[in-house]
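Here the complex is missing one protein chain, while the rest keep their positions.
After this line comes subunit A, so read on.
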Amino acid sequence: MTGVKVVLPGDIIDTQQPDGDEQAVIRLGPGLVQASDEVTAVTAGILRSNSETSQWWVVGNKRRYVAAEGEPVVGVVAARHGEGYRVDIGSAHDALLPLLAFEGATKRNKPNLAVGTAVYARVVVANSVMDPEIECFNSHTGKSEGYGELAEGFMFKCSLGLARRLIDTKAPVLAALGKGLPFEVAVGVNGRVWVNAGTVQSTILVANAIRNSEYLDAKQCRQMVKELLEKQ
């Protein structure tokens, strides 16, 4: 990867690889559209590309979630219908969570979630013309794989960029916190994070540390977490 290239809406992208052939097929990801013969950026961010798969995309930060298939999200149950729950996942439209989309759920044995309950789920249907659909289990194996109701704990919002960085297994703030105290965390790429550290005090500490880490690098994260833990 050579340097960091910032693109703005309307910028024409030169997708020509130095040694690539002219007719090569390229794939456009988020933030790029094709207009006549040219590829233009439609959002501001860093231009990224993978020369092996000839994929191009733009990495930017946002605060409003737009559902995409396969992504883990933290939602809040907004209403219960005959066949499922209506769940607020922060996107323009509420998502549908079928009653049978839970581990071990049958027609007789269905989960009973109250309005206001937090759930960790995966997006299965997401396109611009339909309301999104989510599920709390893997429909191939029938196992929950960590998805499901998030009992107790505390949920807060952050930017979508921070949420994506937290999902990364190498997120420095989570690693630093894990060395200091035990806690559970569920990160949704819709910019919602749920934490539970047993006591109210520790839960608040974890939530504050994650929120503070937005503009801190790995070293500053460790320092910030250390200071928070010492104060406790």
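Everything below uses one rule, namely that a residue touches a chain if its C-beta (ideal position, glycine included) is under 8 Å from a C-beta of that chain, and two chains touch if they have at least 3 such contacts; residues count from 1.
Quick note on the criterion: contacts and distances are computed from a predicted model.
K.L.:
Pick from "Related to GPI transamidase component GAA1", "Trafficking protein particle complex subunit", "Cyclin domain-containing protein" or "Exosome non-catalytic core subunit rrp46" the UniProt protein name of the chain that isn't shown here.
P.N.:
From the listed options "Related to GPI transamidase component GAA1", "Trafficking protein particle complex subunit", "Cyclin domain-containing protein" or "Exosome non-catalytic core subunit rrp46", the omitted chain resolves to "Exosome non-catalytic core subunit rrp46".
K.L.:
Per the definition of touch given earlier, which of A:59, A:125 or A:204 contacts the omitted chain?
P.N.:
Hidden-chain contact among the options goes to A:59.
K.L.:
Considering the complete complex, identify which of A:26, A:42, A:155 or A:229 is in touch with the unshown chain.
P.N.:
Only one listed residue reaches the unshown chain, and that is A:42.
K.L.:
For subunit A, enumerate the residues touching the unshown chain of the complex.
P.N.:
Missing-chain contacts on subunit A: residues 4, 6, 8-12, 31, 33, 35, 40, 42-46, 59-64, 66, 91-94, 128-129, 161, 165, 214-218.
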